[in-house]
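Heads up, one of the protein chains got dropped from this complex, but the rest are sitting where they should.
All chains are identified by letter, namely A, B and C, in their written order; residue positions are counted from 1 within each chain.
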Amino acid sequence: MIKTILGFPALLLFATASQAAWEVNLPRGVTEVSREIYDLHMTIFWICVAIGVVVFGVMLWSVIYHRKSRGAKAHNFHENVLVEIAWTVVPFIILIAMAVPATATLIKMYDNTEAELDIQITGYQWKWRYQYLGEEIDFFSSLSTPRDQINNAAVKGEHYLLEVDNPLVIPAGKKVRFLLTANDVIHSWWVPDLAVKKDAIPGFINEAWTIVNEPGVYRGQCAELCGKDHGFMPIVVEVKAQADFDAWLAEVKQADQDKAAEAQKSWTLAELMETGEEVYNKACLACHQANGEGIPGVFPGLKNSPIALGDPGPHIDVVLNGKQGTAMQAFRDQLTAVELAAVITYERNAWGNKVGDLVTPAQIAELKE
Amino acid sequence: MKAPKENRESPGLWSMLLSVLAAFFGVQTQRNYQRDFASGRFWPYAVLGIVMALSFVGLVYLLVALVLAQ
Amino acid sequence: MNTSVAVSHHHGPASGISRWLFTTNHKDIGTLYLWFSFLMFLTGGCMALLIRAELFQPGLQLIQPDFFNQMTTMHGLIMVFGAVMPAFVGLANWMIPLMVGAPDMALPRMNNWSFWILPFAFAMMISTLFMDGGAPNFGWTFYAPLSTTYAPPSVTFFIFAVHMMGISSIMGAINIIATILNLRAPGMTMMKLPLFVWTWLITAFLLIAVMPVLAGVVTMMLMDIHFGTSFFDAAGGGDPVLFQHVFWFFGHPEVYIMILPAFGIVSEIIPTFARKKLFGYASMVYATASIAVLSFVVWAHHMFTVGLPLAGELFFMFATMLIAVPTGVKVFNWVATMFRGSMTFETPMLFALAFVVLFTIGGFSGLMLAIAPVDFQYHDTYFVVAHFHYVLVPGAVFAIMAGAYYWLPKWCGNYYNETMGKVHFWCNFIGVNITFFPMHFIGLAGMPRRIPDYALQFADFNAIATVGAFIFGFSQLIFLYNVISCIRNSKPASDRVWEGSHGLEWTVASPAPYHSFSEPPQVK
């Protein structure tokens, strides 16, 4: 009995000291707010440890010395108002002392002074969408950990489940304001190193802000249960110095123009089929399966499906606008015109659906415009 | 099956208020406890408890407004 | 539990199944509640083992994410509404009439009905696992719109199951209040009520105040899903955050409903084995009453990151910190009761001491969570999971086990095997800490709640937690074996059972006769 009671506080102390691979504590983070939160956390933690040591110490003492087996006689005191008042007032004062810095930090977290950059973050079922207000930049950021690693068919990478295809890029040293909302259910946008966590609620807009001085890559996850792949919609924030950020902005805008130009280029069936297969494996395989047969009763198959073999109009409409009342999402905003044209062409000519016609990116671009 | 001391007039409003406050604080003497329960009437304490809870809410809200004012 | 019964002059228990189906005897109904709660504890426990087995290693090994969500949801619901609450009602049914000198509960037939609703409610709830679209997968807190627009079709069965559990709890609470207020033996004034009876009286008032609000929120969900209203659907002018406010208005008093009876049990056990009266009895009663009232004004500390205005965050932070005081000081009362006592350490005392130590650790992490700015880092991570498991598993469940070991000799007339009881305790104590203490670390390090797979930096502590979960899970079989062997054939118990026992329940014979206190006892 004694060893366990004695061992316990020691484990508590040891736990916070070791910073080895066994991540045991909050990150100090890279923003002023996250460091203040870290300090508050350590302060209240040490207060609790101190009270714990006192209370458990007295209890341990009593357990050892006031035993019947040691002949201890039970004393007959069962009320002492002064002692009770003392041990009520002391925690009271400690809490008030703790409330003052906590209030200051909370007020600082709610300060909505001018921000240089506003980014609208929309939570989707199981990916994030970032739109830079004032700039024509709008992209989706979804998990890029390959399926094989998740199903233990391949070795797990260093940033397993915390890596995305298009990270959110923000300038260092500037105040960035996030406008959070959701497309379907409640999500929560959380990056531990920035100490930013805010719920994204469909139909409402929430705001959060951060100023990150040190450039670097900071990873986080969705922190509110949002359905099947709640654990698979990570957040990666890349903080770049102002110059690099401007370069990145220009590069992204240039890439958008190239994509638009590329859509006008004429594509052959073979080229579309090749790109189409890539896009299919990334976006459609999870439900319609690799063999294109879907899961009977749950996800419809595409192999010799009337829509895939019929005239392209309804096929394009389903892929672009999704289907009400089912899990089929609208991919209009999630893929580029080239990717949409390629995947539709692939679906019409794969697994024995030999339709032979091809849908050109230009057709899709005009619809998607 | 009431206690024989039923007819003693119940403790004054002030002492009832004090013991409700003591309850919020979490400390109470056996003597007051006996006196409170001798009166046998339960609902004045319940009403006072709710009134005190609402005033506690008001008090904390005032504190918040004060804090936000500066 | 086929209690061997002393011959009582008029009708003893009926024989066979009809004894248990139509019983209006508070002892039999208490036994039914306790066995049902233990069955639910094992069912919910298996789901927990499935969750922990999946989380043993990074990667998806055993189950798919959607089934994982179903398991976390059902684990929460079954443990809260099926294991912890019925166990407390079972202990109340057994002990309150004995403690206040009443012949039986005030409304025996309603008592039977409030038990027999539960097996059907949980049969319906568990049957959702086999429906197409699967069982509810939106967490035991069932936030909208995940639980309304995006819910599997089985959500309707979930709603009716929650209605039935609510009705059962309300009827149980009405029964307990009527018994305590009206059926006390002469001389057993309110001033002499044992603390277990006091905490249950206050819990019963809490139940009657909040279970209807839970019924209200699930009815609103039902109307949103089937009758086209939009309480929680932004499209029709509703608001998903409204759901969270109404749910947590029920939610926070609910967590006190799950811990106040545990305070009562521990306040009965420690004085017995310390051979010393409870320290500050009056303070304990008043503090419990104030906790109940104040628990209604702090609900939004569960929602610090939802986007409350600054004034709201500050209000709920201050209110939550203030009400932590009356709850915290009760621990000092237990320690003061032990101080300068003359203690022995039988199994109930071991569980009670573990309750005091580990529940206080859960209380400390609760205090840390009350600090709103830091809660932005803690919210919805495994730090919160560690907090509420510390206050629920070594809190409520250890107190229930302590109560079971403490009163088992009185129920079935025999002593349980003491060494086996100690083995069960130590397996539980070690299992609970190995399972839930590492969760503090992975929560602080950034692992969110309710995810079926995690990044590599959380791998090691998750593996340890899973090992602990299996130790804790399988050690319950020791408890089962000990209880059954105690009923069947072990050393007969004396009437007072424990040297330091105090209270009316020890004045009746062991095992307690089928009808006790037919003539009210004289309480000096």
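One rule holds in what follows: contacts are C-beta pairs under 8 Å (C-beta built on N, C-alpha and C of every residue); 3 or more make two chains touch, one makes a residue touch a chain.
Rule of thumb we're sticking to: contacts and distances are computed from a predicted model.
S.K.: Considering only the chain that is not displayed, what protein name does its UniProt record carry among "Membrane bound protein complex subunit mbxL", "HPr-rel-A system PqqD family peptide chaperone", "NADH-quinone oxidoreductase subunit H" or "Cytochrome c oxidase assembly protein CtaG"?
M.R.: Missing chain, per its UniProt entry: "Cytochrome c oxidase assembly protein CtaG".
S.K.: Relative to the complete complex, which of the depicted chains are touched by the chain excluded from display?
M.R.: A, C
S.K.: Any idea which of A:187, A:228 or A:315 touches the chain not displayed?
M.R.: Answering carefully, the residue with contact to the hidden chain is A:228.
S.K.: Give the residue, chosen from C:18, C:127, C:182 or C:522, that touches the chain omitted from the document.
M.R.: That would be C:182, which touches the missing chain.
S.K.: With respect to the chain omitted from the figure, which of C:133, C:473 or C:521 is a touching residue?
M.R.: C:133
S.K.: Identify the residue among C:81, C:249, C:332 or C:355 that touches the chain left out of the display.
M.R.: The single option touching the absent chain is C:249.
S.K.: Considering the complete complex, identify which of C:99, C:144, C:210 or C:487 is in touch with the unshown chain.
M.R.: Going through C:99, C:144, C:210 or C:487 one by one, C:210 is the residue touching the chain not shown.
S.K.: Pick out which of C:231, C:334 or C:454 touches the chain that's been left out of the picture.
M.R.: C:231
S.K.: Contacts of chain C with the missing chain: which residues?
M.R.: 66, 106-107, 133, 149-153, 155-156, 170, 173-174, 177-178, 181-183, 208-217, 220, 225-228, 231, 234-237, 239, 241-242, 245-246, 249-250, 307-312
S.K.: Could you please point out the chain A residues that touch the chain left off the display?
M.R.: Where chain A meets the chain not shown: residues 110-115, 118, 120, 122, 124-125, 133-134, 177, 179, 181, 183-184, 201-207, 227-228, 298-299, 317, 320-322, 324-327, 329-330, 332, 367.
The rule is simple: only the chains that are shown with their structure count from here on.
S.K.: Between chain A and chain B, what distance separates the C-alpha centroids? Give it in angstrom.
M.R.: 48
S.K.: How many Å are there between the centre of chain A and the centre of chain C, using C-alpha atoms for each centre?
M.R.: Centre separation, chain A to chain C: 33 Å.
S.K.: What whole-number Å value describes the gap between the mean CA coordinates of chain B and chain C?
M.R.: 29
S.K.: Of all the residues in chain C, which ones touch at least 2 other chains?
M.R.: Where chain C meets two or more other chains at a single residue, that happens at 280-283, 310, 314, 318, 322, 325-326, 329.
S.K.: For chain A, what residues touch not just one other chain but two or more?
M.R.: 79, 84, 88, 103, 107
S.K.: Which of the residues in chain B end up touching chain A in this complex?
M.R.: Touching chain A from chain B are residues 25-27, 29-30, 67-68.
S.K.: Over in the complex, which chain C residues touch chain A? Could you list them?
M.R.: Within the complex, chain C touches chain A at residues 58-61, 65-66, 69, 132, 137-139, 143, 145-146, 149-150, 234-235, 239-241, 274-283, 305-307, 310, 313-314, 317-318, 321-322, 324-326, 328-329, 331-333, 335-345, 353, 356-357, 360-361, 364-365, 367-368, 371-374, 376-377, 379-381, 429, 437, 440-442, 444-446, 448-458, 460-461.
S.K.: Write out the stretch or stretches of chain A touching chain B in their complex.
M.R.: The contact residues of chain A facing chain B are 79, 81, 84-85, 88, 103, 107.
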